[in-house]
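Mind looking over this structure? Questions follow.
Heads up, one of the protein chains got dropped from this complex, but the rest are sitting where they should.
Take a look at subunit A:
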Amino acid sequence: MAEANPNSNPAVLETLGEEMVRIVAPVSACMLLVVLLVTALSSSSGGGLASIATIAYSDDSSDSLWDKLKGALLSSVSFVVLITLLTFLLVLLFYLRCIRFLKSYMALSSLVVLAFLGGEVFLLLISRFYVPVDVVTFSLLLFNFAVVGVLAVFLAKVPIMVNQGYLVIIGVLVAYWFTLLPEWTTWALLIAMSLYDLAAVLLPGGPLRLLVELAISRDEELPALVYEARPVEHLPGAGRRLWRERRDLASNSSSNSNNLEAGDPASQDTSLVIAEEGPSVSALTAPFLQQQLERHGEVDLEGIGLSSSGAIKLGLGDFIFYSVLVGRAALYDFMTVYACYLAIMAGLGITLLLLAFYRKALPALPVSIALGIIFYLLTRASLEVFMVQCSTNLLMF
């Protein structure tokens, strides 16, 4: 007998949207860390970084507007061309089954990011906050930090929190480095990367789409930097598995049990999220969104569209570029930060809903970056004046 019990089911509010929150939380953490880093270090950062993104144009504040625009476009287009070439190279290597090479390359580039970029950021922090630490201790700690990071992300079985934490840290470091670019170049780069993402995932000849199809046809996992949210557990008493175990099972393509009943592997939809680690210091990422769905026999959820057994994967590139946008907004003022944060969250939500609707690989960048840029411009143009006017007169509503 089903009586109307006023305290019956908090379960609805507790289970719905859980996967989304498990993605929203690390993205927010990454953005928060980048904003903190940018505001703490912005006064002491020197200009003039010699880097790949400035091969075409290095900002000079005395240039006219048109020069800056041209230079920024040139920089970002060359960056995107480079990334396209590298992605095609990645597809080729994956096709030729050079998996070990790819994995060791990824591990090496994570090591470079953690050791060199991380070291540089830590040095800046130490000099900014006058932390008393000597060279030997610092190098020992940095070495440990970098090696454990590489192991956690790629090579060993570690608790999932460590893996996710290190992925977020890699995202933070790369995003911080990107915010050091000159302003126009940053915005041009964001727009260019969103367009590239859109093209690479959705066009039939796009490298990322090829990669996805290869991975699906071989039923293998890509060796890539991907943030995978912990799957929602439904069996009571199902303990937390070690992270690696689950991925190994997936790559063996045996019966893939995912803390739930074993779904039929053949009916697994895999759409993709990939972030690839590029050469040397610049981590290039081709981000898009993946959702691994497992169809139970019993419940096939329509309506909201997020499967309760789904684990959403988000490429590290998405983390990085969202944080770059917010970090660049932080260099202007905090109001733009809040506005851009809400815009990116809205874009992420829309993308996740589209993902649940279309159930294939989707680019995660375009919607969020577009909304973020729109909100940034609107805030700078009109909201800020309005707010300052009202608040300094203590008029609030």
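Going forward, a residue touches a chain if its C-beta (ideal position, glycine included) is under 8 Å from a C-beta of that chain, and two chains touch if they have at least 3 such contacts; residues count from 1.
Simple rule for what comes next: contacts and distances are computed from a predicted model.
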| item | value |
| --- | --- |
| Chain excluded from display, named as in UniProt, from "Adaptor related protein complex 3 subunit sigma 1", "Gamma-secretase subunit APH1-like", "hydroxymethylglutaryl-CoA lyase" or "TBC19 protein" | "Gamma-secretase subunit APH1-like" |
| Touch criterion as defined above, residue of A:Tyr95, A:Phe143 or A:Phe334 at the omitted chain | A:Phe334 |
| Residue, one of A:Val113, A:Ile312 or A:Met345, that touches the chain absent here | A:Met345 |
| For subunit A, the residues touching the chain missing from this view | 1-18, 20-22, 24, 299, 301, 303-304, 308, 333-335, 338-339, 342-343, 345-346, 349, 375, 378-379, 381-383, 385-397 |
